[in-house]
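To start, the structure itself, in structure tokens.
The complex appears here minus one protein chain, its other protein chains still in place.
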Amino acid sequence: MAIIETKNLTKKYADFTAVSDVTMHIPKGKVYGLLGPNGAGKSTIMKMFLGLTNPTSGGLTIDDKKHPKDRNEILKEIGSFIEAPAFYGNLTGEENLDVVRKILKLPQTSVDEVLEIVGLTKWKDRLARKYSLGMKQRLGLASALIGRPPILILDEPTNGLDPVGVHEIRNLIRSLPEKFDCTVLVSSHLLSEIELMADNIGVLNHGNLLFEGTIEELKQKVAEQGYSTNNLEDTFIALIDGDNVQRGGMK
Amino acid sequence: MNFLSLVTIEFKKIKRSKILFVFLIAAIILWLPSIFNGELNFNTGVGISPEYNLFIQGTMGASWFLYPASMVVATLLLNQIERNNNGNLKMRSLPLNMWSLYLAKFVVLLALAAIQLLIVVGLYYASTAIISQTQDYNFFLSPFFVLKEIGLIYVSAIPMLAVFWLISSKIKTPIFAIGLSLASIVPSVLLINTKVWFLYPMCYPFFVVVSEYGKLATNLSTSTIELIPWIPVAALITFICLLLGKIERR
Partner (left out) sequence: MVLLELKKIKRTGLIPAFLMGGLLAAGVPVLNMFFRSDIYLSLPDTPLQILLKSNWQMMAMLNILLIISGACLMYYSEFLDNAIQKMKSLPIKESNIYLWKAAILASMYLIVLVIEAGILSFIISYWFSFYPNFEIELLKNFGFLFLMGLPSILLALLIASLFKNMWFSLGIGVVAVFMGTVLSSQSFILSLFPFAMPLQTLGEVDSNQVVIYIYVALIEITIIALVEWLILIIRRKVE
């Protein structure tokens, strides 16, 4: 059963189309990986789920609720981390999370809990503007995870993390549906990451959803088209290149 | 990297900042009351001709508040473009002398100050065109006179710009920097009437305009500009402010 569904979702700006006729189904209680090259429209789709951007056309339901009517109800259910970490530079890591905690009406313990989960406890009293890139990333993640929301939307969560951090966060995301009883939508342009994290994937290119299904199904589809499936990275590039060629040689 | 290239780069950084739009709005608001109150330029009671009165009233408003305040805004722009998105970090990681950067930005500030005044002049002529029509009187003043007066205002404002630039660059907390600079503008009205006005750079442009007002009005006497000690003090203040730019916070 899909907790998030879109039907012909489209977002057009004055000079280009960011998302074009995307029909997606994000199953409940699973990790859904949204793959695509830079500029494919991943962040735009996520922003539409949060109501930060309005679709030009098409429909979108989140747990049977719609924007803008059910905006507050939807946002109570979603923990998000979009694009770059968003925070108050003049507040410490802990204070930043406390701001989110109070808005979500969560208990004080939720701040310490989530700091522990993302590994920021040691630096919780440092000002956020003095955080390293990795720490800012962890802070962004923490502000999404706090309170264990039923839906998590994470845009390139492992950006800027060291290999140990990448491993930690990847394992965390993998365990979330079972540990937190939640659904995770995670985007990335790193195949290796998505392969290790996601149950289902969607592949975006130039705003179009080229594929949706499991990784096995992706390999099957690509094999049918005559491309190699030994290496998922090659598979992905082949799929994208194929789509670009169809569009008229755009790279 | 030579200084001129640095200045060119600094100009590039303010592209698309829309600061000129702010200057334009400021100049429009400056001259708008004159357009609506054209008749007040006649019978002023201080023995000044209507066309000079119109010009002086406008430049008084500019020199007392609007011009210094716009310059505070300009200093904020020049510093914020470095602070946003870590541009400052990039500058510090390049083989650049920070004092040269400070001075280059000051040159840009001087240029913005000149542009602001030129916009004021442009809109002065636009408003005189309108008022001359509505009041059926020729309010136009010779461009030589106008540019001479504006030039005086500009030159007298340089020490003030040096002080604003120092405050804006060295006080990292924006509210203190802006607050201090803006607050320093307000007492100008009082200080121009004191003997020690030349110690307060923020009142120089206003003092100059009020002094010119006294020269142009037969029934009004205002303080005259005495070059000594004004020029040495002004030069010293400017020099010290630019030199203090060398101080770097670690």
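All chains are identified by letter, namely A and B, in their written order; residue positions are counted from 1 within each chain.
Here is the rule we use: a contact is a pair of C-beta atoms (placed from the backbone, for glycine too) under 8 Å apart; a residue touches a chain by one contact, two chains touch by 3 or more.
Just so it is clear, the structure is predicted and the values come from calculations on it, not from any experiment.
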Practice problem: Would you mind spotting which of B:F65, B:W99 or B:Y137 touches the chain that isn't drawn? | Solution: B:F65
Self-check item: Of A:T23, A:N90 or A:Q246, the residue in touch with the unshown chain
Solution: A:N90
Quiz item: Of the residues B:L4, B:A129, B:V186 or B:L244, which one touches the chain left out of the display?
Solution: B:V186
Quiz item: For chain A, which residues reach the chain that was dropped from this view?
Solution: 50-54, 68, 71-73, 75-76, 78, 80, 82-91, 95, 98-100, 102-104, 127-129, 143
Quiz prompt | Residues of chain B in contact with the chain not shown | solution = 17-19, 22, 25-26, 29-30, 33, 37, 61, 65-66, 69-70, 72-74, 76-77, 80, 84, 173-176, 178-179, 182-183, 186-187, 189-190
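Throughout what follows, only the chains that are shown with their structure count from here on.
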Quiz item: At what distance in angstrom does the C-alpha mean of chain B lie from that of chain A?
Solution: 50
